[in-house]
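All protein chains but one are shown in place.
After this line comes chain A, so read on.
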Amino acid sequence: MKKVNVYVTLRESVVDPQGTAAEQALHNMGYEEVKSVRVGKLIELAIDGAESEIEARVDEMCKELLVNRVIEDYRFEIEEA
């Protein structure tokens, strides 16, 4: 069994209102060094199979359902469960 962490973030060209709100709050709290905040999501998958196959399958899952590439980017890591 492998664990796959899929990280989904809004594309750089897309304004992220959640990130902007969090950035403003951090500045209000005095964390002036923060230059930008982007809020994304983590999707954890537990998957059976060989790592080489998992990579292609997860890439397909991202493109088919987990990610909308009009607005989002993604990357994923495969680790031992």
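The rule is simple: a residue touches a chain if its C-beta (ideal position, glycine included) is under 8 Å from a C-beta of that chain, and two chains touch if they have at least 3 such contacts; residues count from 1.
The working rule: contacts and distances are computed from a predicted model.
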Listed names "Phosphoribosylformylglycinamidine synthase subunit PurQ", "Acetyl-CoA acetyltransferase", "Family 1 extracellular solute-binding protein" or "Cell shape-determining protein MreC", matching UniProt entry of the absent chain: "Phosphoribosylformylglycinamidine synthase subunit PurQ"
Touch with the omitted chain, as defined above, among A:1, A:15, A:29 or A:42: A:15
Contact set of chain A toward the excluded chain (per top definition): 10, 13-15, 17-18, 21, 65-66, 68, 70-71
